[in-house]
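Every protein chain except one is present and positioned as in the full complex.
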Amino acid sequence: MNASVLMIALPLLAAFLLPLTGPLARWVGPFAAALNIALGISLWQTVAQEGPSVVVMGGFAAPLGIVFRVDTLAVLFATALAALVLILWPRTSADPRRESALLLILLAAGCGLAFSGDLFNLFVFYELIAVASYGLVAASRERLAAAAGLRYLVLSALGSAFALLGIGLVYALAGTLNLADLSRHADALNSPLGLAAFALMLLGFGVKAELFPVNAWVAEVYSTATARTTALLAGGVSKLALLIVLHLVLLVYAQPAALSLLLTLGLLSIVSGQFAGYRAADLPRMLAYSSIAQLGMIAAAFSVSGEAGVLAGLALALHHLIVKPALFLVGDGWPKCVDSLAGLGRAEPWRAALFVLLALSLLGIPPLPGFWAKLLLLKALLGMGEPAWNLAAAVVLLGTAIEGAYLLRVLQTLFRGTTNAKPATFGGALPAGVLGVALLLVMLAATPVGGALQRAAQQAADVPAYVADTLGGSPQ
Amino acid sequence: METLSTATELEWLGWTFYAGSAGLVLLGCYALFAARHALRLLLGLFLLESGVNLFLVAVGFRPDAAAPILVGEQAGSMVDPLPQALILTAIVIGVGVLALGLALAVRVAKEEGTLDLAELGRRLAATHTPATAEETLPQSGRTETP
Partner (left out) sequence: MNDLDLLLLVSIGTTAVLFAFGTWRWAGALGTLLYALQLALLAVMRPELPLASGIGFEVLGYRLQWSLSGLGWFFAIITVASALFSAWFAAGEWGQHRRNLRLLHGGLALNVTAMLILLASDDLISLFIGWELVSWASYLAMVQRGGPAMDAAYRYLVYALAGALAVLVAIAMIAAQSPALDFGSVRVWFASAGNGTIWTVMLLTMAGFGVKMGLLPLHLWQPAAYSESPGPIAAFLGAISSRMGLFAIIVVLAQLIGLERLGNLPVAFSFWNANEFWAWLAALTLIVPTFIALTQNDARMLLAWHGIGQGGYMLLGILIATPLGVSGGLMHVINYACYQAALFLAVTAVAHRTGTTDLDHLGGLINRMPLTYVTMLFCIIGLAGLPPMNGFVSKWMIYKALLDAQMPLLFVAAVIGTLGTILSVYKLIHNTFLGQLRLEHAQVNEVPISMWLPMILLALIVFITGWMPGLFLDLVDEAVVAIGITQLPHHLGGVDLGNGGLDMLWIVGVLLAAIGIGAIVYFLGNRSVRVGQFDNYAGGQILTADVPYQYSHQFYAGLLRVIQPWMRGGMAWGERALVSGADFLGGAMSGLYRAAPAGAYLLLAVLAALAVTLL
């Protein structure tokens, strides 16, 4: 069996066998996640040597059957998610079995989403992730966590319904759901109804991707869920939702109208997120709003057609995947109100220093990796050479300046005055530290990492090769 | 199927599917707009999902075709199987989400004493703002931005 299938099957199997493992239950999850990382690395090497491959399920070839496409981009996302799940694995939990099972399902579904080559499977895995995330959010013992979870569930389920409607429309118009096949029949979708289908899917999947009008849950959930769940949602799940959007715009909807729609939502996310963050009085909300804006930047990057956009979005996504979870973890346990952070920089210098490092990278201060991501984003936007995308560069500039103003306010508060409060427990010290070290390693290894991302983007943006790989030499 | 014989009638059946799905979706949308109580919202959601599923049925519908189940050597045209598979999955997931939502609603009702989602939203927005902050350090308001 192919390693990509194992990456989905193993965590699922582990999740279902969890009740039978008895005292070993604590170790099943991390073990499965670690195994997934190992599988991911081996797949990475295979892809690097032999190029992308296609796995056919159930005996039907594409476009009829279910296909998995294993390319650099998919392997990158699947492995990064597995690593994030492992790093964020809860050490103590009220109900370890249930939480482990949810995390494992999320891991399996995330890998499945990364590898899926048709809209049907993308939707199914997306829904599986959603269900797992509702459970994880509600598992928090914070006051009002269940209420936030309920509101989140209603919104997300509504989004899924609309996404399904969009998928139905696509099927009605093009007669297929296989992405490669859709790519061949893209003309059929180049109509108002096809565009409406895209809008429905964008708004539906946009709920998880924290896109502008459908992201009201973000601040509520991130300020009530446990830090590790928040980190996973902001760092991992949101990127997977954007991956679906990337597949759509890259393969199916490479038309200006669809790209403009994506760009518009991305820019609105940036503006609304940054300005709301500017007025946020407590840290988790501030980080949540910043996360909305950062994902808006990724969406804006994906709205640039061709390799430059994929590269910029990929760099931004992976950077955010490292930085934002770590920021949530560092802030976990500190007083939530920003004004109450005064003096903590002296009380807990290393923790504050980590916060500073992460915040600077988020702002794109060189030579931290965030700088390269931001440069790629601006270059991609300006490279389009169209007024709307030039405006987008200006919006990114404005948004980052606002983000700087509020993040600096936090840094400033951390080192202002002294506090006689006892140092809070730093429950997330290990995962946050690991992510911080990862950030520094990426900074030092900018050359090879940049090269690898370039190769991944190149491969992902090569649509004809994608179609040929998946459908074989089948006649047009 | 036996009662409907002519092609026109079958086509009409297809159109009723579309009309019904549109009606259900609109009904669900209305519920989501108008209702604030969690149970009504979930109900509206369920209606909307049913409407979407019906839409998918309509997409795959073909007049004069049988269910896409292979039994022996069955010949002739079949209804498109893919939407049906999609609907099956969607229904299962929908039921799961609904159950989870109801379970959450029970917990919320126990903890908060209300299922008014707008009220819950207000309560969520009120946490951790300076006005109700539990922290005791002297507050100078939001840091003055020069």
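The letters A and B name the chains in turn, as written, and every chain counts its residues from 1.
What we mean here is this: a residue touches a chain if its C-beta (ideal position, glycine included) is under 8 Å from a C-beta of that chain, and two chains touch if they have at least 3 such contacts.
This structure is a prediction, so every number in the text was calculated from the model and none was measured.
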item	value
Chain not shown: contacting residue from B:19, B:39, B:88 or B:118	B:118
Of A:66, A:108, A:136 or A:199, the residue in touch with the unshown chain	A:199
Among A:19, A:51 or A:213, residue touching the chain not depicted	A:213
Contacting the left-out chain in the complete assembly, out of A:271, A:353 or A:388	A:271
From A:154, A:246 or A:435, residue that would touch the chain that is not displayed	A:154
Residue numbers in chain A that touch the chain omitted from display	151, 154-155, 158-159, 162, 192-193, 195-196, 198-200, 202-203, 207, 213-216, 218-219, 257, 261, 271-273, 275-276, 278-280, 289, 360, 363-367, 371-372, 374-376, 378-383, 385, 393-394, 397, 400-402, 404-405, 408-409, 412, 415-417, 446-447, 450-451, 454
In chain B, positions touching the absent partner	29, 32-33, 41, 117-118, 121-122, 124-125, 144-146
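Everything below uses one rule, namely that only the chains that are shown with their structure count from here on.
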item	value
Distance between chain centroids, defined by C-alpha means - chain A, chain B (Å)	24
Interfacial residue positions of chain B with respect to chain A in the complex	25, 28, 32, 38, 41-42, 45, 48-49, 52-53, 55-56, 59-60, 82-83, 85-86, 89-90, 93-94, 96-97, 100-101, 104-105, 107-108, 111-112, 117, 120-121, 123-125, 127-130, 133, 135, 137, 139-143, 145
Chain A to chain B touching residues, read off their complex	120, 123-124, 127-128, 130-131, 134-135, 138, 143-144, 146-151, 153-154, 157-158, 160-162, 164-165, 167-168, 171-172, 177, 220, 223-224, 279, 281-282, 284-285, 335-340, 342, 405, 409, 412-413, 419
